[in-house]
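What follows is a structure written as structure tokens; I'll ask about it next.
Taken from a larger complex, these chains appear in their original positions, while the remainder are omitted.
Chain nomenclature is as follows: A and B, assigned in order of appearance, with residue numbering initiated at 1 for each chain independently.
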Amino acid sequence: MIYLDNSATTKPNPQVLDSFTKASTGFFGNASSIHGIGMDAERLLRKSREQAASLLEVNPNEIIFTSGGTEGNNLAIKGIALEHQNRGKHIITSAIEHPSVIETCQGLEALGFEVTYLDVDESGLVDIDNLKKEMREDTILVSIMHVNNEIGTIQPIKEIGEVVQSYPKAFFHVDHVQGYGKVPLNIQASHVDLCTISGHKIHGLKGTGVLYVKQTVKLFSLAHGGGQERRIRSGTENVAGIVSLVKAMRLAKEKQSELHKKLTNLKHTLMEQLQTLNRVVINTPKFASAPHIVNFSVRGLKPEVVIHALEDFEIFISTKSACSSKSADESAVLIACGKDRDIAISGLRVSMSYETTKEEVDYFFQKLTEVIKKLSEVMG
Amino acid sequence: MQYDHIVIRYGELTLKGRNRKLFTTQLAKNVRQALRNFPAIKVDKKRDRMYIVLNGEDPEAIMDRCQKIFGIQNMSVALKVENEETAIKEQALKLLTETENVRTFKVSTKRSNKEFPIGSQEFNQVLGGYLLSNIDGITVDVHQPDLEITVDIRSEATYLTSQKVPGAAGLPVGSSGKSLLLLSGGIDSPVAGYLTMKRGVQLEAIHFHSPPYTSERAKEKVLDLAEKLSFYGHSIKVHIVPFTALQQKIHREIPHGYSMTVMRRMMMRISEAVAEQEGILSLVTGESLGQVASQTMESMHAINAVTNYPVIRPLVAMDKDEIIRISEEIDMYDISIRPFEDCCTVFVPKQPKTKPKLEKVEQFEANIEFEPDIQEILSAIETVEIEAKDNQEEELGDLL
């Protein structure tokens, strides 16, 4: 099996799963219980929080454990909006955010908020001057993703952070789900107030994640209750899930620089090879893009058909993002990047992981070539 | 209340004179088959009704399962009592006290056993009076009682039953022969299959699969639909036809306006051949008039011309709304609307002919050799037998 859909989800690292299992049985207590069994769980939770904080170079009390990227993004955006609506009701985001950001913003529009969706250029980049123009006195939040999940574009987070920084009423949220472990991000130096990470994108387990919330930032809680996680996210702590997440974060961080080198090479080779194919147009920008994602379109071929044809060789890639893959129409991200409709409806995404080898990528390319040739003959 | 029987009443099939025995035998067979996961029960077939002797099995689960068996008009849980006044009284009292939320009741006696000493009118009074004097705060309501107790005095015993639950009606599957259903993943064809089964027909199904243009999910969807259908029979054989190469050839060789018509004709030819192999005498489709381009009168004419087999089209005169309503009722709608393409939408031409002419179709086909392709397809058909599974599949069931 050649699994090249790691931006949709990754295979859990066996070590991570092992930590989960051990913690589930050995530390099953409720971390809020005052007896020894609760205390053991609480101690493990505290250690996990400290380690997560040190990996992100932030304070332990800035770590809010969540159930994943979607919850993190929703909590950050709705939490700011509902808590600070008295200060203003204007939000800025980009046109190529993940649905968990875009749709959250649309949900808030239904509640009376105003949202500006920044245009991007053909590489998917947000323009800083444009951002400056759109910033207003009543802007309370800017939410921009670090690495785009469909085409891999890396946004200039630090520059954006500096702009937001000069508006004391505005908070800055970064969706770091596709970035963590692939592209370094300095949270504090970039003036980030809120930052989302998801476990299952980094060989952790589904149902786990972190939202970084700067100490001074207050959020309206989406999970009121027992007051866990700084009263921002109540609920009996999923200690085993948290332990597994932190382990996945550590392993990803340790491998990061090596991975970056390896995947960057694979990516460039693949992009060069793809360029030689008729009908193929590459959508991932050459510069300022993450090492693990290559997006391209095969003009005139339905992307699902290409995917199913590759499945015969046990190769798994995807159309746009998993979240929107079941709606047959065009990719909003590619449209926002100014691509023609026939390119925007035929996008394919290869996304690699630390396990991906050169042989796999070569084999994929060879089979893709064959598949395109065969399908093209039929479609005329 | 510990009921010990379920009474099954036949309905329509009692009208069938000499064939009656055939039908009831088939029904008893279907009931036994459907209830094979309740090993303790016994099916006792009588001329005018059937009894399921529960022997401790759960009556509700059994009634649920029986609601998908065609040929049952209605059924009720029952308590068997000896033909003796005191015993009947005691058991009726027990039944009434142990049923929840009953404030009003009614007794109706049916005395087919004329040797029983008390007439039915009189027994209504006797039993009613007995119940009234033994339970506080309860009254008789002959119009809308909370509980109607039917006392059915027969030669072998008396059965006390409460409310009647409607069955699926129709005729027992297997009593009207066999047909081959052209099953796509859409809303229509499963409904057509269901309605045909309701007339007592056992089905096999044929599905046209075109990988990589159609996905495994599309195939799975069809198998899931077949499984739903199989609950109304015993099991359904599904013939999966590898259709890609032939579709590609049609796409290449036939003018695009006519490719849809030719494709449907190929499907009919292949279906007929499969039917013949399986000893099946007719085909079933989900066509209805005027829904899409292939369902105009001209189109139907051009497509039908390739077969002499009867083509059953239960939906032909139905509105879409009606079809959807049935689809929802029989729990297939949610499967049908799963968003995966089937082979018919793969090479949809921009402008299919809505009124194809038969001579022209025949002319286009005549120029090309399709027979070898059809023979190759027939030899490569994959057949799976889908059984009504009351329990989870092994592989996943283990996890859950």
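A few points about this structure:
Convention: a residue touches a chain if its C-beta (ideal position, glycine included) is under 8 Å from a C-beta of that chain, and two chains touch if they have at least 3 such contacts.
Computed from a predicted structure; not experimentally measured.
The formula for the complete complex in this structure file, using the labels of the chains on display, is A x2, B x1.
One rule holds for everything that comes next: only the chains that are shown with their structure count from here on.
Subunit A and subunit B have Cα centroids lying 47 Å from one another.
Chain contact summary for the complex, subunit A toward subunit B: residues 302, 304-309, 311-312, 326-328, 375, 378, 380. Those residues of subunit B that touch subunit A in the complex are listed here as 211-216, 248, 251-252, 339, 341.
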